[in-house]
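Structure record follows, encoded as structure tokens.
And now, chain A:
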Amino acid sequence: MFTSFFKAFTNLFRKPQTIDYPLTPIPKDKDYRGLIEYREESCIYCLKCEKACPPGAILFVKSDNPSQNEKNKKGLVYNYNPYLCIYCSECVRACPKPDEALWQSNKKPEIAIKSDNVNSKWFELEKLK
Partner candidate 1 sequence: MKKIKVTLLDIVEEIKSFYDYKKWHFLTINGVALQDNMLEVQWIFSKYETLEEIVIFYVEIQYEDIIPSIVNIIPSAIISQRELVDMFGVEVEGSAKGLYLDKDSIQMPLRGCLL
Partner candidate 2 sequence: MIEILLIILAPIIGGFIYGAERIVRARMQNRLGPPLLQPFYDMYKLMDKQAFIINSYHTILGIMHFVTLWVVVAFVIVGQNLLYIIFLHLLSSIFLILAGFSVKSIYSHIGANRELIAMIAYEPILIMLAVAFFMLNGSFEISAIRENSSALFSIPLLFLAFLLIVPIKLKKSPFDAIQAHQEIIGGVEVEFSGIFFEFLYMAKLLEYVFIYALVMLFAGDSFILALTLFLAVFFLVNLLDNSTARIRIDHLIKIVLVIGLTLATLNIIGLSYV
Partner candidate 3 sequence: MILGLLILAPILFSFVVFMTHLVTRNILVILFVIFLSVISVFNLISLSSVVEIALPHYFHNIFVFLDSVVLIFFLWQGIVKKHALVIALALVQIILYCEVLFLVPTLESSDILVDNIASIMYLIINIVGGIIIIYALKYVESENFSQIKKNGFIAILFLFLGVMNFIVSSNNIEIFFMLFELTTLFSYVLIAYRGNAISVENSLRALWMNQIGGVAILLALILSISHYDTLYFDILIHNRDNLFLLPIVFLILAAFVKAASIPFNKWLIGAMVAPTPVSAILHSATMVKIAPFLMLKLAPAMSGFVSISVTLIGTFVFFTASLLALNKDCFKEILGLSTIALLALMMALAAVGSEQAINATVVLIVFHAISKALLFLQAGILEKNFHLKYVDDIDGLINHSPLTVFFIIIGFASLTLPPFGAFIAKFMAIESIAQEILKNPLYIFALIFITLGSVFLTLLYFKVVTKLFAKNVDFQQEHTKLSNYYVIPSFLLLFLLIIGIYVTFKMELLSSIQIITPVILIAVVPFLFATLLFKKAHRVKEYNCGEKEEIKLGMYYFNVSPNYKKAISIVAIFGMLVLIVGVML
């Protein structure tokens, strides 16, 4: 009983443990599994990442103006949905050229709001597939 009393009492004069987060940013470790990043130039369009991704957050969809990459024969465009991604980095492991074409950064994903149309945009892409 007195331990609890004592702890509550001493905590009163301690510096709080709280980090004032939005004002004081918490640095992320370099190994933090954040957003998946992609470099178009290095991609060889093997589509392994698309197949490996458990929720299907990476889609290569045919586009009218595909990037100028000689490997891209079908005219595909890489699409990535961070709101579907589960950040397991399975795609990076599947990628033949990790760290060049596809890698996992330590950036936090962005918060979306209603006007971003997170779902409907992606539905249209899935329909294209």
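The candidate set was assembled so that all candidates are chains of the complex that A comes from, given by their letters.
One rule holds in what follows: contacts are C-beta pairs under 8 Å (C-beta built on N, C-alpha and C of every residue); 3 or more make two chains touch, one makes a residue touch a chain; residues count from 1.
Please read these numbers as outputs of a predicted model, since none were measured by experiment.
By the touch criterion defined above, chain A in this complex contacts candidate 2 out of 1, 2 or 3.
Residues 1, 4-5, 7-9, 11-12, 14, 16-18, 20 of chain A are the ones touching candidate 2 in the complex.
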